[in-house]
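This structure is in structure tokens; I'll ask about it shortly.
A single protein chain has been omitted; all remaining protein chains appear in their positions.
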Amino acid sequence: MFFKARTGIVFLLVAFLVTLLVAGCGGGGASKGEVKEVKIGNILPLSGSAAPLGKIGKEAREMAVEEINAAGGIKSLGGAKIKMIFADSKGDPATGVAEAERLITQERVALITGTYQSGVALPVSEVTERYKVPFFVPVPSEDVITERGFKYVFRLAEKTSWRNREQVKFIQDMASKFGTPVKTVALIYEDTAWGQGAAKGWEKYLGEAGLQIVLKEPYPRNSSDLTPVVLKVKQLKPDIIFLCSYVSDAALLTNTFAEHKVKPLAFIGTSGGFADPVYFKTTGDNCEYFFDISTWEPDVNRPFSKEVNEKFKQKYGYDMNAEAVKAYVAMYVIKDALERAGSLDPEAIRKALAETKLTSGVTQMYAPEIAFDESGQMIHAPLVICQFRKVDGKMERVTVWPEKDARPGWKPVWPFPGWDKK
Amino acid sequence: MARLASPRYYLPVLLILLLFALPLFVKSPYYLHIMAMVLFWAYMATAWNIVGGFAGQLSLGHGAYVAAGAYTSSLLFAYLGISPWFGMFIGGLVAGLMGFLVGYPTLRLRGAYYALATVGFAEGFRVILTNTTHIGKWKTGGAEGFMIPLLGNAPQHMQFISKVPYYYLILVLFLILVLICRWIDGSKLGYYLTALREDEDAALALGINTARVKLVAATLSAFFAGVGGVFYAQLIRYLEPNAIAGPIMSNQIVFLAIVGGRGTVLGPALGGLVLTLIGEITRVVFNQIMGLHLFLYGLLVVLFVIFKPRGLIEFLEVLWNRLVNLLERREGKHAA
Partner (left out) sequence: MGLLSAVVNGILMGGIYGLLALGLTLIFGIMKIINFAHGAFLMVAMILSYWLWRIMGLDPYLSIVVIIPLMFVLGYLTQRYLIKPVLDAEKDVREPIGALLLTAGLSVAIENFVLMVFGADYLMAQTSYSGASINLSGLSISVPRLYAFIATLIVTVLFYQFLNKTELGRAMRATGQDRGVALLMGINVPKVYGIAFGIGTAIAGLTGIFLIPFYYAHPTVGEVFITKAFIIVVLGGLGSVPGALVGGLLIGLVESVAAQYMTATWTAILVYFAFLVFLLFRPSGLFGSRYEW
């Protein structure tokens, strides 16, 4: 016998499923002539462990799109409305690729945005480059994303290494301002793409600044116990501790530092977990006087910042974070490009994005000027340092550096006053 | 010729032809991509089945072999310019060697011990991949992942702009693997494996070198998993240790094979086809509520295990036989 009965069943089933798929294939395809809506594809982790991060990005975009559409849509396209098509990447590269393929070839979106994770943005950018569809990246920060000579990738976020550069600048500034010499630094970071990228950046800029790295400690993400790491740091007594963690590890580290009363000059986080609102809910007072770096804070001294955040808070019940702001501002940058492109031709949109020069409007809440260099990288992504401080008895992130962005009347507390002084 | 007239012969042939003709009807790259991924999962489940089904040794760490194949071929390609067409065999061999090395100490263990040992091994391997950024002068990327250089349309390096070649490639790989499994099933090795699975002590008593037979199965299975990994690498062109070597990959493969029907030639493939499509459809349809589609997925697995313990294959065998009978009867009438 050539084949067992079973063989046939499988193929029969395949045939059946394929028919189903093909049947679903119909439709799609933008009709020519009048443009009624602009489809924008948005890939986000909407399930899996990063789902909450994807959710806030989705909400921020929905708010922006509502506003844009209510204000008359894209005027140069006859008032066409923006229609967001959300797709779930599960935070998995292969799923992200499949969704990019679907958004481009089935939904026929004019542009793709999102992904949150750098690990998804990288393979997705290959798909968009192949189809010559613009890919607007608001959040992923891995340096390499805009360093491969791709023509259709535009990134609103800063590069990871820029954060490390600013962090080093900050400690040097503080050291001279407060007369506390800084010599040694310990690096604690998760062993993910993001953490390893940060370690690379720190090494580069700390080396240039002539500071000594006494400990380079990667740890597995979502560790069950980080006490061993904390004990090691305690032994070495570094002046500064740099941290790069997602929220569970960030909180675990903070609490374990408190338990073992580790006392450097400063603890400095690298956004991510430290920027998560859950972080200071779950560390209580332990996070007081920790520093963190980001591109935006609810209290940051910039136009529109308060108004937009207030609206967001009313709508969804919590403050925006830097990632939500980038997602929100991204929609306005895209809108601006669509206005100037005046067509749904990807080439025209790409050209318009490349020529972006936004110096007014709500995008001010993110940066005074939004423009991209030849690699598609946002040129002046502004970074601020905030400190966890008690404001009227409640823990808040207070922007303290650089001075021009700082919350009026607030100055950094340096050095770390110790655990018993809280 | 008379034999060919029987639906038992011409139906499978017809269906294979249909599979080959598919890209003539389906033009959308997205559907072709999904079909290629579906076949990839069917292929992986079938490869796992050699050790997990035929030999009855529950391996929960096949992700490690997939990663071994994918990384080997991709590194060889990126740094030595060795085409993935050759890299595919080298990657498979490296993965096979790894399967052998893992199997050698652990296959003396039985059942649960072997299963949990493979979990430990795969996790260890994943952490190593995550934390190794260089092998000598070769950059492996560590957690940042490894990008396979994009060449555009380069058939000699297994890179294509169109999805069609990928579809055919995985289809052919899949058919070859199914034929090999069919051969194993009917061969002496297959009988040894069956004996082993049913009762290891009895098999030993019959003079079967059970440790060696298990090792052969484990090595073969790892080899094919590695070859599959190379395909994945070429289709996605980005290797991320967590995605490719992590528990998600390893567990997915096992899920598919067991739901489909472990130990049968085509059950695992069937599981791969059905569950992947269900997963894909629920993900696209139910993405509004966080977690809903994975909840449904888990629930489906639970229900399958309770109500179809032998796998989907049992369910569809009935349908198939009915269809064949129907066709045969109709022909009978014609002849009369």
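Each chain gets a letter, A and B, in the order it is written, and its residues are counted from 1.
The rule is simple: a residue touches a chain if its C-beta (ideal position, glycine included) is under 8 Å from a C-beta of that chain, and two chains touch if they have at least 3 such contacts.
Small disclaimer: the values here were computed from a predicted structure and weren't measured.
Only one residue from B:173, B:258 or B:274 touches the chain missing from this view: B:258.
Across the entire complex, the residue among A:258, A:275, A:308 or A:352 in touch with the chain not shown is A:258.
For the options A:66, A:147, A:208 or A:225, the residue in contact with the chain missing from this view is A:225. Considering B:25, B:86, B:113 or B:138, the position touching the chain not shown turns out to be B:113 (whole complex).
Mapped onto subunit A, the footprint of the missing chain covers residues 47, 49, 51-52, 191, 216-220, 222-229, 231-232, 234-235, 247-248, 251-252, 255, 258-261, 278, 282, 284, 286. Listed by residue number, the positions of subunit B touching the unshown chain are 58, 102, 105-106, 108-113, 115-117, 119-121, 123-124, 127-128, 130-131, 247, 251, 254-255, 258-259, 262, 289-292, 294-295, 297-302, 304-306, 309.
Following the convention adopted for this analysis, only the chains that are shown with their structure count from here on.
The distance from the centre of subunit A to the centre of subunit B, with each centre set as the mean of the Cα atoms, comes to 35 Å.
The residues of subunit A lying in touch with subunit B in their complex are 1-15, 17-18, 21-22, 25, 46-48, 51, 55, 86-88, 90, 92-95, 97-98, 101-102, 104-106, 118-119, 122-123, 126, 129-130, 142, 144, 191-193, 195-197, 218, 220.
Against subunit A, the residues of subunit B that register as touching in their complex are 8-9, 11-13, 15-16, 18-19, 22, 25-26, 28-31, 33-35, 37, 127, 130-131, 133, 142-145, 147, 150, 161, 178, 182, 232, 236-238, 240, 242-243, 248, 264-267, 269-270, 273-274, 277, 280, 283-284, 287, 290-291, 293-294, 313, 316-317, 319-321, 323-324.
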